[in-house]
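Of the protein chains in this complex, one is absent; all others appear in place.
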Amino acid sequence: MQVQSKNFRKTAKKALLDADLRVAMGRAEGGFVDTRKLVVEELDNFQEYREFARDTKNHVLAHLDYYLTKFESNVQASGGQVHWASNGEEVNRIVVDICKRPEIKKITKGKSMVSEEFALNAGLEAADFQVIETDLGEYIIQLANETPSHIIAPAVHKTKQAVTDLFDEYHREAGYPRVVERLDIVNQARQVLRDHFCTADVGITGGNFLIADTGSIALITNEGNGDLTANLPKIHIVVTSIEKVIPDMQALGGFLRLLGRSATGQIMSVYTTLFNGPKRIDDLDGPEEFHVVLVDNGRSEILGTQFQDILRCIKCGACMNHCPVYTNIGGHAYGWVYPGPMGSVLTPLMVGQKNAPDLPYACTLNGRCKTVCPVMIPLPDLLRKHRNNLVEMGESKRFQRWGMWVWAQVARNPRLYFLMTSLYVRKLNVLARLLLVFRRGSFKHIPMLGAWTSTRDFPVPSTATFQGQWKKRKRSE
Amino acid sequence: MHTRVQGTFEGVDSLQDVPLAAHRYLVGQSVSPEVVISPSPELTSINWKGLKVEFRVANRKDRSSVTMAFAGIAETGTLVMVSSKQSPINHHFLPEFNIAVLKQSKLVDCMENLWPLIGEHPRTINLITGPSKTADIEQTIVYGAHGPRALHVILVRSTC
Partner (left out) sequence: MNGESKPKKNEQIALLVTCLSDLFRPQIAHATVELIEKLGYRVDVPAQTCCGQPAYNAGEEDKTRMLAENMIRIFEPYRYVVGSSGSCVATIKEHYPRLFREGTSEYEQCMKFAQKTYELSTFLVDFIQVNLEKKPLFDKQPVRITYHDSCSGLRELGIRSQPRKLLRDRLGIDISEISNSEVCCGFGGLFCVKYPEISTRMVDNKIEGIEHVEADVLLGGDLGCLMNIAGRLRRVGSKTRVYHYAELLTETVPGPAIGYQE
């Protein structure tokens, strides 16, 4: 996917003016936050599971090569093939190579955020395959030629009306009627996609967890599209990333208790499937080939750095659902695959800090994301580290850096600080007396502070600083 | 728990009671009593009087299926399906109505106690918690996205 993160400011501003987006996001925010809260409170040891998940992921990340090798040999033992891809180009090449057979034309695809990183669909289409996204949200945005705006609800920015129009445009030719009601929309998608499921030659899915001990892929969905994608075609390809490995089946339960609750407020998602290799010799259905493409794409470079914690992420989306910036501007403004707090940490690491200069700053550090993260990633702290790196690299705005320097020089010296602040409040007060004859107490405009005063009044300071007043009080005592 | 996740449920005394329960359920849903059944020994040995049954792999024309659960997880109301020559995978996903038979003796309290019961991993282990659903249209839940619109569990109390 092309990186558009440099346009954050522009796209965010545009998003704020999008009335449809506001309706769609408003609905999503309430639903996600409230349902999550209920099911989290119901589990009395949610916090213990968070700590368990954090520690388990930390352990695996510290021994990643061991667990990945173990996973690989167990996949092979169950008859599957493992392919290692260090970057997106390699993934696309590997998948195209697997599919390059005369009889293969149509590929169905379950939702995979990893595959968005390197535009797998475009790569396959360029090799003349027909690719059909089967998750309803992904299908909608595929028709709309858009990218996901949320990692678990890719079409969260779309209103029902927009889907109605989209389906009408694309399904009319095949004789489908215009559908307005939610149930009818879902039914139409079910019919259209059912044809594709049953005629696809290859199914590509992602994977939520890779279990080293058994070589299993855990895939979690609510619609069931992942399973139809994985089981009906002759070939099942899993495209997934290396940080998703966990030690064993015993660990899986803890992660599942966290994931469903954090993502959608469910005690358990509808379909959790463990895939092990291709169909067995006497099985009645299932694919004949099973491939796992293990994607690095920059992740191993994050290992061992001060940002390693972000590799614990299980892609639940809770951080964005609780982010007051994300819920107002939507996911597209972030300009790449992963939006919201986890995206603002991950994107600069994966596409380069220079290509996403706004993301670390597009956060008020309110910390709500950190309190809901199921694997306890200190997201605001990592964003602050990004800012620190930008400063050290000399990438922060010169004006800001210079201002900070002057201010720090003043602030390190209490006497100078006292003089400067006293002078400042006095000057502003003189100005206030001259300007604010009828509207006392607040400025409506201050030069250089237009970013504040364009939408907000700015209070007139007191005539003397508190420290000045205190000195006076002490002298008079 | 299974009803909380929007599945329906009924208990019967023995496997022999399953056909009648299945028939009643399908008629109640206004679906004709034709089912494709997983060829598991428990299900093939029953007399399916009153229903039109076939023991084979499900295809897209089948409206209803009957499957035999390997186990159930009480904590989350989850059915555990283990693929084999007796239990094809597509039965759980292709039909609109899925009736799953679960023996009470096969209930475990949590997932952690399930894994020891499954030896060598088969091609798939399906943990199914309620009917298929989506919230991709304006975050409002609609059942029957791609998998079954309804999931009915028949719990068999007898141990034999």
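Going in written order, the chains are labelled A and B, and every chain counts its residues from 1.
Here, contacts are C-beta pairs under 8 Å (C-beta built on N, C-alpha and C of every residue); 3 or more make two chains touch, one makes a residue touch a chain.
Please read all numbers here as calculations on a predicted model, not as lab measurements.
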{"item": "Among shown chains, those touching the left-out chain", "value": "A"}
{"item": "Residue among A:Gln191, A:Thr305 or A:Asn388 touching the omitted chain", "value": "A:Asn388"}
{"item": "Contact with the hidden chain (one of A:Val39, A:Cys373 or A:Val425)", "value": "A:Val425"}
{"item": "Residue, one of A:Ala62, A:Ala77 or A:Leu449, that touches the chain absent here", "value": "A:Leu449"}
{"item": "Contact footprint on subunit A, counting only the chain that is left out", "value": "9, 12-13, 16, 324-325, 328-329, 360-368, 370-371, 384-391, 396, 400-401, 404-405, 407-408, 410-415, 417-418, 421, 424-425, 440-442, 444, 449, 451-452, 454-462, 464-467, 469-470"}
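We adopt the following convention: only the chains that are shown with their structure count from here on.
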{"item": "Subunit A and subunit B, separation of their C-alpha mean positions in angstrom", "value": "34"}
{"item": "For the subunit B and subunit A complex, residues of the former touching the latter", "value": "1, 4-5, 39, 56-57, 60, 75-78, 83-85, 88-90, 92-94, 110-112, 115, 121-140, 142, 144-148"}
{"item": "Subunit B-touching residues of subunit A, taken from the complex the two chains share", "value": "24, 27-28, 31-32, 78, 134-137, 140, 153-156, 159-160, 163, 182-183, 185-187, 189-190, 193-194, 197-198, 214-216, 222-225, 227-228, 230-232, 249-250, 252-253, 256, 264, 266-280, 282-286"}
